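Can you keep this structure in mind? I'll have questions shortly.
Here the complex is missing a single protein chain, while all its other protein chains stay put.
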Amino acid sequence: MFIFAVRRIVTAIPVLLVATFITFWATSAVSNPLDRLATCQTCSQQAYDRLIDLYDLDQPIPQRYVSWIGDFVTGDMGQATSQGERPVSEIFWERGLNTILLAAPAFVLLTIVGAVTGVYSALRQYKFGDYAVTSVSYLGLAMPTFFFGLLLQVVFAIWIPQWFGVKPFWSSGMHLESPYQYLRSVTLPVLTLMFVLLAGDSRFIRAAVLDIKSADYIRTARAKGVSNRKVITKHLFRNAMIPIVTLWSLNAAALFSGSIITETIFSWPGYGRLFLDAAFQGDVDLTMAIALAITVLVVLMNLLADLMYGVLDPRIRYD
Amino acid sequence: MTDVIENPIVAGASPSIEESQGLAEKSESVGRQAWERFRRHRLAIIGTVVLIVLAAAFWIGPFFVSYGYEEVNIIDRAQGPSWDHPFGTDDLGRDLLARALRGGQFSLRIAIFTAVLATSIGLVMGAISGYFAGVADGAINFVINVLLTLPALVLLALLGREFGARPNTMAVIIALISWLRAARLVRGQVLSLKEMEYVQAARAAGAGPFRIIRTHLVPNLVGILLVEVTLLAGTAIILESTLSFLSLGVQPPDTTLGTLIAEGKSTLDVRPSRVLIPGGLVTAIILSINFIGDAMRDAVDPKSGIE
Partner (left out) sequence: MADVKTGEPLLSVKDLTVSFKTKKGMAAAVRGVSFDLAAGESMAIVGESGSGKSVSSLALLGLLPRSAEITGSAVFRGEELIGMSDKKLQSLRGRKIAMIFQDPMTAFNPLFTIGDQIAEAMEVHGLASGKEALSKSADLLEMVGVPEPGRRIHQYPHEFSGGMRQRAMIAMAIANKPDLLIADEPTTALDVTIQAQVMEVLADIRGETGAAMILITHDLGLVAGSAERVQVMYGGRVFERGTIRSIFYDPRNPYTQGLLSSMPRVDNESDRLVPIVGTPPSLLAMPAGCAFGPRCQYRGEVCGERPAELAEVGIDHASRCHKGAEIPRWSEVSA
């Protein structure tokens, strides 16, 4: 199993290299940190030279990429031009923590609620509960994240502002003064972030459970005299865990792209908006740090999911 | 590699009515049966009607609206809905009904173009990797893995900025990251069809690979691909409107529904209708598309039976 994990990580490296190179290239090619100085009357030649030196702007992009990797693996994440040249490592952890404060509860809730509604809906197929869940899922799948976020703001900023203290668009931001304040400020962003994904998850689990429900081994269990409740809690749930784990890895990636929009709408000071801004201002060091963090996380989640399959399903062997 | 047994979730194998029906009704054409199954989905019919009505409004409607979508009118600035301006006006006094129709037109155009393009890319990639296997398969698989790993939204935004945000360019850019699922579907189909007898017979008769792909595999894929085009159109609208919302989409004076929402959000507190109307349109379009897509999937593959 350990060897399997190592091999998976090693085979992911070429993919990571190409993906980061494309991101690096796109960021560097599209915007140039020098652009900012071009309109600056008071900036001196030294400022130019310093920027050129700092970001190797006199070299072709592939070479810059290589030296960026060199720096990165030796622990130097560089400096963020778009953030007053603060060290990337500082911003990275600070903002990363904020995104985790948003994404982690969304992930947990998503996994639980997606599984519960999906299983429920499948077990009550074609009954009222199923129709209710299915209708909401359809709506969720049809609503872009940003529109759902704005809808929440319309409701909670204009109609009942006292609940979450949201002001339209400039929003409430993040509050960590007390657990209560945190909950109050995180609720709407979390809802926004998970709603669209929840719809997809719930339908995926529903379809999987419908399959399991009609599986021969379920009928065998009932033929043995196992009670309906136990058939569900033992045989069905255990098998349903496999598709649920599949969703983990998919959700982790989707939550990060979703957080770009959610953080923008709710002025949440995480990676999301920072990522876009950095990319647009040609702030390669910061863009790359975030891009890499997200990709590594996705690769690790995939690996974790694969290892979980091995735990859950005796048919899977790592050798 | 993990040694995963084909499909861990094993479906019950009891033959369904549909299957036994299939035997008795062989005379009925496949297309007719598919249409029958599609027709049973009431929601899909509603979705089709809604979509036709909306499309008609987007393309024909502007001829009946007395204001142009670019027409600035400083006196009538920032008004709420009125008899004269049913959806109100924006900060430049442009009629929001005219703009919503224009925006809807662009959103739909981008969606359809993206969906067709992405599915075509997926078809080619999937067919190549399924048919040739080996190196080609490995290479395409690598590309897919890379694309899955990239921060898609940010890249789209960068590309959009670099290559200009005109509707067709946007469609191409979105298509470049949306073909993955289509490729996987096609690849799977090709792999299974490849082993079937008539294809092997054709190969034995000396038909070249492209001829086989074109004459034997593609016809089998038509149903699956139609479904994929439909569902992708929904995804494309979401992506397009999201980019537009982040002000990375189609540039003024042109507009899409996403851009309209973005423009309306700053006055969300005083005039939520500026967000709710285009947002509602986006939702209605995607909802209709998804209803149609699901019914089509059911029609093409009765065993998927989502209802």
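Each chain gets a letter, A and B, in the order it is written, and its residues are counted from 1.
In this section, contacts are C-beta pairs under 8 Å (C-beta built on N, C-alpha and C of every residue); 3 or more make two chains touch, one makes a residue touch a chain.
Since the structure is predicted, the reported quantities are computational estimates derived from the model, not experimental observations.
Only one of the listed residues, A:V226, A:L250 or A:V296, touches the absent chain: A:V226. Residue A:H235 is the one among A:R95, A:H235 or A:R273 that touches the chain not shown.
Among the residues A:F4, A:Y48, A:Y120 or A:Y217, only A:Y217 touches the chain that is left out of the figure. Looking at chain A, the residues touching the absent chain are 215-217, 219-228, 230, 235, 238-239, 312-315.
By definition in this document, only the chains that are shown with their structure count from here on.
In the complex of the two chains, the chain B residues touching chain A come out as 2-5, 8-14, 142, 145-146, 148-155, 157-159, 161-162, 234, 238, 241-242, 245-246, 258, 261, 265-266, 268-269, 272, 275-276, 279, 282-284, 286-287, 290-291, 306-307. Contact residues on chain A toward chain B in their complex (touch as defined above): 4, 14-16, 18-19, 22-23, 26-27, 29-31, 126, 138-139, 141-147, 150-151, 153-154, 157-158, 167-169, 207-208, 211-212, 214-217, 219, 239, 242-243, 253, 256-257, 260-261, 264, 275-276, 279-280, 287, 290-291, 294-295, 298-299, 306, 309-310, 313, 315-319.
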